[in-house]
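Shown here: the complex without one of its protein chains, the others still in place.
Note that the chains are named A and B in the order they appear, and that numbering of residues resets to 1 at the start of each chain.
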Amino acid sequence: MYYATVAITVGIFMMLTMGLNIITGYTGQVSLGHAAFFGIGAYTSALLSVKAGVPFWFALPLAGLITAAIGAILGAISTRLHDDSLAITTIGINFVVVSVFQYTQFFGGALGIGGIRYPSVFGHTLTKPEYLLVVVLCILLGIWFDRRLVRSWLGLALRAVGQNEEAAQSLGVPSARFKIAAFAIGTAYAGVAGSLYAHFMTFINARDFGFPTSISIISMAVFGGLGTLRGAILGSLALGLAPEVFRPLVNYRNLMYGALLVLMMRFQPSGLIGDGSFIWESRQRVTLRLYKPKAVSGGEK
Amino acid sequence: MLWQQLANGATMGMIYALITLGLTMVYGVLRILHISHAGIFAFGGYIAVAASRVSQNLALVVAAAMLGCGIMGVLMQKWLYRPLLAESKVVSLIASIGMFIFMEDLFRLMAGPYVLPLPVLAPLGLDRFETAHITGNQLVVLIASIALLIVAWFLINRTRLGLAWRATEQDFETASAFGINIDRAVASNFFLGSAVAGAAGVLVGFYYNSVYPTMGSVPAYKAMAIAVMGGLGNVWGTVIASLILGLVETFLVTSPLAFILPRDSIAFVALILVLLFRPHGLFGRR
Partner (left out) sequence: MAETHDILVIEHVSKQFYGVQALRDVSLRVGRAMIFGIVGPNGAGKTTLFNIVSGAYPPTSGFVIFEGKDITQLPAAETARLGIARTFQIVHSFRNMTVLDNVIVGCGHRVYGKVSRLASEYKTYEIRGKSMALLQMVGLAEHADTLAGKLPIAQQRRMEVARALALDPKLLLLDEPCAGLTYGETESLMDLVYKVRETGVTVVMVEHNMGVIMNLCDEVAVLDFGVKIAQGSPHEIAIDPRVIEAYLGKEA
């Protein structure tokens, strides 16, 4: 049970990180407020479930869609801003969204929302390992979508905007529209993650979606290797499991977390397995060595 | 009542200005978001606590904190930021956030998680000079921060050092073509910015008579909001935005609107409103 709980939590963060990787990694829009969308997804799903009696299986995709719509609106605002102002504005969005949840009766105020139903299939309430399976399925869907995106014109345009907006525009890419698309897609992931979280915890509070959570998400993306799916997956695994691994050293947890981020950025700025990181480059050197000799000897003949 | 509110608001505004000044100076020169600036601010508070065991004179304590924080800032720039300048901006941002988390926890582990008092006295007995409109502590904070801002203004606008910073702001290549020692310009910029943040840490500790590990948390992000509102890299815009925010916060919190807008999110609501109409901040150029 303990392992299932840890795995579900890590899985939810993996969804969040994959979404942020689309916004910040591919499209280059630094968002320090991703947890706000996590919260919007969670509150949407919780309200649908508690107030309207919508079953989990419908609330989950709805939470993704509604969060994406709100994400698109905030994305539209963000197209007016440039990199550093954008990063700070997203912090602001995070603070404002949390205060709205915290100070509005409709959202349960400071108490949050409780009594969210655990999902069930034909009257059978899911067990934790079964819920984990749902999370894993969502992740697999997310991975499939990401791969599909990267191979599409949309994904190509997003990466072009992320790596050099001016050049992308000069090649006919209307960058503002694509940034909005990136925000919509990335926040949809967060919305789904939020729904998964709300129905797993059955009780949510605005504090769960504060700025520190946003920092955790972006740290995971950067730690693994920003701009790569494998980095998002590995980063969320590594930093998601770190608190569990370091449990005996619980008093030094933040100290080590901070040190880990600093050292990683200082010595491996491309992340653990991002493009250009030590591990990834070595892996590619090995592959080259395995394939090259044949080609060379063929040429000599 | 109105005068008291004004005094409260102005005091907060000047403290925000001191914290944000260093942030915006650093941004002007290196274009990085220096979140761990707030760690340096808290470090100033702790240096003051340590120094107050030796001397109870606020001026001396401030000087000690400024020196310590200035050195800390330079070390951080040389070890952490300089190697990361060529990388994407997220990298230095995450490094800075990591450093901030590290520092906060280090303070907690070394000095304990509790609130420490800062028993210092202002020179000339200024803190006992009290009227119905303004408390002695407020007067001290106002005078000290205005004095620091004037010194900073003088350094930035009237010295060769300031000229070097402004040239570096334009761009590194041109600046070095004009024979400016970029390394020294950036280091001195960090020294001054961090020293001012350290002074702010002491003044905040003195004003509330409390120093604690997470005292940098809220100012860290609020200062970012102020810096963007004032136009990143624009020193005077920063000071004006800080004063406006200090006053608006003080008046809004005691108004009927307070229940919708908790104090610490006012800055961000204001930020979003400002950026909707002026994407480069109130006083930003470009």
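One rule holds in what follows: a contact is a pair of C-beta atoms (placed from the backbone, for glycine too) under 8 Å apart; a residue touches a chain by one contact, two chains touch by 3 or more.
Computed from a predicted structure; not experimentally measured.
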Out of A:Leu171, A:Leu263 or A:Leu288, the sole contact with the unshown chain comes from A:Leu171
What is the set of chain A residues that contact the non-displayed chain in the whole complex?
148, 151-157, 159-160, 163-164, 166-175, 178, 227, 275
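Keep this in mind: only the chains that are shown with their structure count from here on.
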With chain centres taken as the means of their Cα atoms, state the distance from chain A to chain B in Å.
32
Please name which positions on chain B make contact with chain A in the complex.
27, 31, 33, 79-80, 83-84, 87-95, 97-106, 109, 221, 224-225, 227-228, 232, 259-262, 264-265, 267-269, 271-272, 275-276, 279-281
Which bits of chain A are touching chain B when the two form their complex?
24, 30, 77, 80-85, 87-89, 91-93, 95-96, 98-99, 102-103, 211, 215, 218-219, 222-223, 226, 251-252, 254-255, 257-262, 264-266, 269
